[in-house]
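With one protein chain removed, the remaining protein chains of the complex are shown where they sit.
All chains are identified by letter, namely A, B and C, in their written order; residue positions are counted from 1 within each chain.
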Amino acid sequence: MSNAVSALNGKVATANGVTVRDCGLQGMISMRGTFEDENFFTVLSHIIGLEIPDVRTIVSNGDRSVAWMSPDELLVLVPYADVNGIVAQIEEALQGSHFLAVNVSDARSLIAIEGAGAAEVIAKNVPVDLSAGAFGEGMVRRTRMAQVAAAVWCDGADSYKVICFRSVSTYVFDLLAQSAKDGLVGAL
Amino acid sequence: MSTRLSTGGRLINRNKPVEFQFNGKRLKGYEGDTLASALFANDQMMVGRSFKYHRPRGVVASGAEEPNALMNLNSGGRFEPNQRATTQEVYDGLTSTSQNHWPSLEFDIGAINQLFARWLPAGFYYKMFIHPRAFWKHVYEPFIRQSAGLGQVPKEQDADVYEHFYFFCDVMVVGGGVAGLTAAMEAAKSGKKVLVVEQTAAWGGRAVVDGGLIDGESTEAWINQTLAKLADMPNVTLRDRTMASGVYDHGYVLAYERLTDHLADKSGARHRLWRIRAGQIVTATGAIERPLSFAGNDIPGVLLAAAVRDYVVNWGVSVGDRTVVVTNNDDAYRTALALKKAGLSVPAIVDAREGGAGAIGAEAEAAGIRVLKGKGIAKVKGGKRVTGVAICSQAGEGAVLEEIACECVAMSGGWSPVVHLWSHCGGKLVWDDAKVMFRPDVDKGPTGADGKPFVIAAGSANGYLGMAEGLADAAAAGRAAAGVKGEGAPSATDAAEKAVAPVWLMPQGAGPKKRMKAWLDYQNDVKVSDVMLAAQEGYESVEHTKRYTTLGMATDQGKLSNINGLAILSKSLDAPIPAVGTTTFRPPYTPISMGSIGGSARGDLFQPLRRTPMHDWHDGNGVDWEPVGHWRRGYAFVRNGEKVHDAVNREILNVRENVGLLDASTLGKIIVKGPDAGKFLDMLYTNMMSTLPIGKCRYGLMCNENGFLSDDGVVVRLNEDTWLCHTTTGGADRIHGWMEDWLQCEWWDWKVYTANITEQLAQVAVAGPKARKLLESFGGDMDLSKEAFPFMEWREGKLGEFDARIYRISFSGELSYEVAVPASQGAAFWNALLEKGQEFGVMPYGTEAMHIMRAEKGFIMIGDETDGTIIPQDLNLQWALSKKKEDYLGKRAQERSHMADPKRWKLVGVETVDGSVIPDGSHAPAPGTNANGQRNTQGRITSTYYSPTLKKGIAMALVANGPDRMGETIEFQDENGGLIKAKIVDPCFYDKDGEKQNV
Amino acid sequence: MLILHCPYCGIDAEETELAAGGEAHLKRATVGDSDAAFEEYLFMRENKKGVHLERWRHAYGCGKWFLAARDTATLEVYGTYPAQTQEPPQEVKDAIRAKHPGWAWKENA
Partner (left out) sequence: MTNTRDSVPMKRYSVFAVAREGLRYHTGWGRAWRSPAPKKKYDVIIVGAGGHGLATAYYLGKNYGITNVAIIEKGWLGGGNTGRNTTIIRSNYLQDPSAAIYDKALSLYESLSQDLNYNIMFSPRGLIMLAQTHHEVRGYLRTVRANELQGVATKWINAEQVKELCPIINIDGPRYPVMGGLYQERGGTARHDAVAWGYARACSDMGMDIIQKCEVTDVRRENGKVVGVSTTKGDIDCDKLGMVVAGHTSVLAEKAGFRLPIESVALQALVSEPIKPCMDVVVMANTVHGYLSQSDKGEMVIGGGTDSFNNYTQRGSFHHAEETVRALVETFPMISRLKMLRQWGGIVDMTGDRSPIISKTPVDGIFVNCGWGTGGFKAIPGSGWAMAELMAKGHSPLAEEFDMYRFREGKFIDESVAAGVAH
C-alpha cells in the first residue's frame, strides 16, 4: 500500500492562530448493529478495547477511538494499517448475528482544527453551539458544515477534529482555512 | 447655513480629522462623524433627489430611518449604491456621490417632473400609456424605467469577503439603549447566556442626548458603568455595529455585523451575518420619531426634531442658525433647549396643541423661546434649502398668520415604537389612543416551537417613552426573558408631560394644494393627496393603498411614513386607525448586503466540488469538465489542436480498437447486508436480486412508487448475505436515502443494514479489445482469462500491488473490466494503467464517449431515455420486470390504465436516410392537430449522436407503436424548421450479438 | 427556520440539518388494491391548516427518520417520535389535544 495517499495529502493552513491540518490516512470502520445486544457489545469492546460510547460522545484510548454516530451506528477509528485485520476479526467474532462492519477509511477525510479560536472557525460553518459549556471534550456532533455533511468532535482544549466525505475534503479544508483567515469573532 | 460648532460633539474625535469626498469635492470631517453629520459640517444641505419628481432632498433623520440621504459609496470592487449617509461613518479616503439626478445634483433635468406632478398622482400609470399597444414596451416603459431606480449599478466583482457565524444564547437583547442595557443586566445577573447587539457604533441610544439622571448619575455615566459591568461578565457578549435584521420562526435571529465599513483598512470579512438561536429575545429597539405632514415638509433643512438635537449634541453640527421647532408633543422642546444651550437661535416653537407642553414648555419659555400654541405650519418656504416658514392655526385651512425666517425646521409628530422585530414572526400590535401609537400587544407575541411566546418588547419599543417607566419595563423584560423573579429597576424620574396630540395633517383643514405638497414617503414621493386618492378610488385596504401609492415601499420601508400614511387613510375612510391596521413588517429591519447573505460561499467555495481520486490528473490533462451534481466528470480529454468533438471521436475509436480508461469512481456503491437483504432488494429492483449467485453481477432497474424508472446499475452478490448495488452518479445519495427510508419507515422489522461506500473506492472502466492484456500486464493473483472470468462475474485479489475487485461488465460493448481499488490508491492505479497501457495504446475517455458508445449498443441511459415519466415498459425492458415477484416498488403503479395503455410511445433506434445527425430533442410530427390547434406528434428523440464507429448519425427515439414499425421511414424535425427522413431500426447499432464483449 | 427535536440524537436540530419527508403514517397500497386506494396512498395528502403529522429525517445528523406533530398555522411542534410506529404516542396526542380539543387521530376519528 505504498501508493496510498490521503485526499488532502498533508495539507496545512494557519491563520489568526488557528491551524487547519489534514490528519493523513486514518483507519475508519463503520459499524452497524444492535447496541443493546450483549454479544455485539462484548465483541466490539473486546476487539477494540473500548466501551460503546454514549449518545453523541466519543471514547478514546491511545490511537483507538469509537464515536457514536446513530442509534445503530458507530465509527471506529484505528490506525490505517489495522483496519482490514480488525474488520476480519469482527466478522469472525460476530458471525451469525446481524451486523455490518465496513472499511470506510478511504471514503472519508480527517481534519484537525487547533488553536485558540478553533471553535469559532468551526462555528462559522455549523449550526451547533460550540461554546465551551455546550460542547466539551469527548462530545461528537454529526451535522452540516456549510453545504456538506460532517462530524465534529472536541478532543481537548481548543482542539477539534472534523470528518467529512473524501470527495469534498478540499472544500471542507478550504472552507475552514478561509474561515480562519477572515478573522476571529471573539464571542465563543 | 449648516456648520460645525466650535464645541460639543460627544461622538467625534476632534483630534482625528479625516478627509473624504462628496460629488468630487474634498471635505473634512472627524473620526466618529457619520457621512450625514460631516456633510452638515460642510454646509451640504442638499444630498439627493427624490424618486419620482426628483425633488431636492436633504437629510431628515440621524439614524437607520433616513429615507433621503442615500449615497453611492466608493468605486470599483468596493462600489456600493444606496448607502444611508446617516449610518455610514466617515473615514479617510471615503468617496461618496449623491443619487438620482442628471447631469448634477444641483441641476437635474429629471426635476422637470415636478412641473407635471399634478398629473402624476399615485397610480397614474395604470390609467395612462394604454394606447397604442406597442408604445408601452418601446416608448413609455423605457422612459419610465430610465427615470426610476436610485443608486448606480455596481460593475465589478465584489472585492470583499463575507462570513456567517452561528451563535446560541438564552437571551438576546436587541438594542443597546438604556432599556436594552437594563434588560441585559437583569438577564445576565441570572447567569444566563446573554447577547446584546446595537446597530450603531455608540451604546446608550437616545438617553445621552435626551439627558436626565439614572440612579442619580448622568445618563452617560450610567451607560458607561453598566456597559463596563456587562463587559466583565463571562456570560455576556456585547456587539456594536450589529443590527438584528430579522426574527424568524422558532427563535432564529439574523444579525448583521458591519466589520470594515467604517474603516479605511478593508482586510478581513466585511460583513458577518450572525445566525442566532435565542431562547428569548428582548427587543429594546427604541422608538422612531414621526414627521408632521405640512406643505413643503420635504425641503432640505426640514428634519426630525430629535435628529436636529442629535446633530448638535453628538456631532457638534448645527443644521441652521435659526431653527423653528414644530411639534405635537413635549419631546421636541428638548431640541429647542439643546439648540439654545449650544448658542443657536430658536425663533419659535410651533406647538399644534392648544394647551402647549407640560413642565418643559415653561422651561422653554423661561429660556426665552417663543412658544406658539395651537399653531401649525402653513408652508415651508425655500427650494433647495429652507428659508422660512409660514405659520397658521392648526385648526384652520392654512391662512398665514406670520412668516418666520429660519434655515431649519425641526418637526416632531410623535413617536412610534420600533415594533419590526416583534412583528416579523407574527407578534400583534394594539393601537394606543392616548399615546397615539401602535405598540406591541404584550399578550400576543410571536410563538415558538413550544407554542410559547419568545419575544419581549422593552422600553420605548414597548411604548414606554418615559425614562422611568421605560427602565422599569426593561428590567422586568430582562427578568422575564431569563425566567427569573425579582423586582427593581434603575431609578429615574419623568417630568410631567402633556399628552401628544394626534396631528396627521397640518393645518387640519389643508386643501388639495397643500395636501399635494405634504409628503408622507419622502423617497417614493407619496403625499397626503395620494393616499386620499387611493381611498377615493377604492384602494381601501391599507395593503392596497401601500401598493397603489408605493407608500412605505422605499428603502426605509416606511419607518417614517407608515403611521402617518395609515392615519390619513383612516381619516379618508372615516374608520378608526386600528381598523385600518398596519401593513406587514418583513425582514430585514434595514437592508443587508447580498454578499453577507451568501457568506463565504463564492468562487471556489460557492458549492462543494466533489473530486474523484483522479481529479488532479484530469485537471492537468486537457479535461473538458462536465458538472454532474456536485461532482465534476471528464466530458472528454482534449489534446492540443483538437476540438472537444474531435477528442470524443478519437476516444471512442480508441476504445473500439485499443483500450480506454474511464474514471467511474463517481458511480454509487451501496452495501446491502443482512438476512433480509435479498428480500429487500427484490422489492427495490424490478428484477430478482435474491437469486443472484455469489460471484455474479446483474443489471437491475429501480422504479419509484409511481412506476417511473428512477435508477439503474449493476448489482453484485458479494456473499451469502451481502450485496453491492451500483447506482448512477447522481443516484448514489438519493438511492441510499431511498433504501433507508423504506427500511426505517416501512419494513423496519426487516434485518438489513446499508452503507454508502461510494467514495471508499476508486473505480476505472478498462474497456477495449486490449483491456485484458493491459490488466494482465499488472500481474497479480487473478486469472482474467475468458474461461476463468466470464462476463457478468466479479473477482477479488491483487492486481500487481493493488488490492482490486474487478467486475466483468461492459457498457461500451467492448471487452471490458471495471476495476475498483481503495480510493487512496486511485491516483496511483490510474497512473499505473496509463503507464502500463502505453504499449497497448491506452487513452482516457470521457463521459461523452461513454454516452455515445452505449448508444451505439442501444443501452439506455437514465436521464436521456428516461426523464421521470418513463416506465421500463416504454423502453422494452420487460425482461427486467420479474414476473415471479408478487410486488416491487412501482409494480402497482404500472398497472394503472394510462401506464398500461398500448398507445404509449416505445423505444426504437432511428437512423437518418442521409446519415446526418438528428438534432437533440427533435420530435416526429404526425398528421393533423389536436383540440388546441397544436401539431400532433408521434415520437421524439431521446439521444442522438454522430457515431464515429459507424460514421453516421444514430439515435434512439420513443415512437408510437415503434417496435411494430421497424423499417418504416418517418420524419423528424431538423434544426431549421424543416424535416429529416429517418428509418425506424433496432436500437442496437453495434455488435448486436455481443461478440466483442464476450471475447 | 424550524427546530425539531431528534428523538435519537436528543438534540434540537435546526431545519438545515433535516430533510422533510411529507405526511406520516401513510398505509402503503400495492398490488391488489384498487386504483382509488392507490391514488389515495400516493397523492391524497392531509394538508390541514392545523395539526400535521409528518416525517423528517435527521439527514445531516444520525440519518434516522422520525415523525413530528406540527401545527402548519402556528408552527408549534407538539412532539417528535420515532418513525417505527403506527400512530402517535399518547403524550403527543395529549399535547395536540391541549391546543386542539376536537382533534382526533385519523384511525379512530
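In the analysis below, a residue touches a chain if its C-beta (ideal position, glycine included) is under 8 Å from a C-beta of that chain, and two chains touch if they have at least 3 such contacts.
It should be emphasised that the depicted structure is a prediction, and the values quoted were computed from it without experimental measurement.
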Displayed chains contacting the withheld chain:
B, C
Only one of B:1, B:112 or B:144 touches the unshown chain, namely B:144
Of B:186, B:249, B:473 or B:874, the residue touching the omitted chain is B:249
Which residue, B:268, B:466 or B:588, contacts the hidden chain when the whole complex is considered?
B:588
Touching the absent chain when the full complex is considered, from B:158, B:793 or B:991:
B:158
Logged for subunit C, residues touching the omitted partner chain are 1-2, 15-16, 19-20, 22, 35-36, 38-39, 42-45, 47-49, 52, 54, 70, 72-75
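FYI, only the chains that are shown with their structure count from here on.
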Distance between the centres, which are taken as Cα means, of subunit C and subunit A, whole angstrom:
32
Please tell me the distance, in whole Å, between the geometric centres of subunit B and subunit C computed from their C-alpha atoms.
29
Where subunit C touches two or more other chains at once, by residue number
14, 59, 63-64
Can you list the subunit B residues in contact with two or more other chains?
277
In the complex with subunit A, residue positions of subunit C that touch it:
8-11, 14, 16-17, 59-64
Mind pulling up the subunit B residues that touch subunit C in the complex?
248-252, 277, 447-451, 705-706, 737, 740-741, 744-746, 748, 886-887, 891-893, 895-897
Mind pulling up the subunit A residues that touch subunit C in the complex?
55-56, 69-71, 73, 127, 141-144, 149
